[in-house]
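Then we have chain A:
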Amino acid sequence: MTTEEIKQSVSALFPDVTYDEAGEFLNVLTDSKGLKPLMQALRRNSEFDFDYLFCLTCIDWKTHLTMVYHMLSKSNNHTVVVKAKIADVNTPEIETVCDIWETANFHEREVFDLFGVKFINHPDLRRIFLDEDWEGFPLRKNYVDENMIEI
Partner candidate 1 sequence: MSLLGEDIVTEDGEFVINIGPQHPSTHGVLHLKVWLDGETIKRIQPHLGYIHRSIEKMSESLSYRNFIYATSRMDYLSAHINNQACALCVEKGLQVEVPERAKAIRILMAELTRLSSHQLWWGCTGLDLGAVTPFFYAFRERESIMAIMEETCGARLTQNYCVPGGVMYDIHPNFRNRVKDTLKQIRSKFNEYEEILTGNVIFEQRTKGVGYISAEDAISFGCTGPTARGSGVSCDVRKLFPYDGYEKLQFKEILEQGGDCYARYMVRMAEMKQSVFIIEQLIDNIPEGEFQAKTKMVLKLPKGEFYQRVETARGELGVYIVSDGAASPYRIKYRSPNFSNLSALERMATGTKIGDLVAIMSTIDLVIPDVDR
Partner candidate 2 sequence: MKLILDISFSSFATGIHQWLVGAVHSEGLVKVIEMVIAGLALLVFLVPLCFILGYMERKVAAFIQVRLGPNRVGPKGTLQIVADTIKLLFKEGLTPNASDKFLFNLAPMIVVVTSMLVMAPIAFAKNFQIWDISIGVLYVSSISSIAVIGILMAGWSSNNKYSLLGAMRSGAQIVSYELSVGLSLISIVILAGSLRMSDIVMSQENGWWIFKGHIPVLISFVIFLIASTAEINRAPFDLAEAEQELTAGFHTEYSGMKFAMFLLAEYINLFVVSAIAATLFLGGWMPFHIGHWHTFNFVMDYIPSSVWFLGKTFAIIFIIMQFRWTFPRLRVDQLLTLEWKYLLPVSMVNVILVTVMAIMGWHF
């Protein structure tokens, strides 16, 4: 499918989403509420069939957090990026996608560990790299650590 076709098909199902085509891939912008049905549709609908979630990460924009999902369809060979805005910086929450893609399990734990985003319904949401008793979320822009040295 071409970018335009994807846009049309997605808009038919989810009229609320917006698009950003500045970068390399088509970006589908949504919010934390609308993420889960969108992702389910992108995976399950055979016209999309995004079966390979190759990158899952988060960006801290200070005012809000953005979850970024890079997806590829092995069969249709098209790529899309879904961005979900999480407005609440202090207690960020979003629905998990690890029942759709198994790889999301580890990647969401990583995001939880480093950004503090809580994934609702995640089966095993623990810190993955840092200690259980670590304070703060290191990749957040407001994270301070007295051991950090500025070079």
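Quick note on selection: all candidates are chains of the complex that A comes from, given by their letters.
By definition in this document, a contact is a pair of C-beta atoms (placed from the backbone, for glycine too) under 8 Å apart; a residue touches a chain by one contact, two chains touch by 3 or more; residues count from 1.
A quick note: this is a predicted structure, and the numbers were derived from the prediction, not measured.
When the candidates 1 or 2 are screened for touch with chain A in this complex, the one that qualifies is 1. Touching candidate 1 in their complex are the following residues of chain A: 22-25, 51-55, 57, 59-60, 68, 70, 74, 77, 101-103, 105-107, 110, 114, 127-132, 138-139, 150-151.
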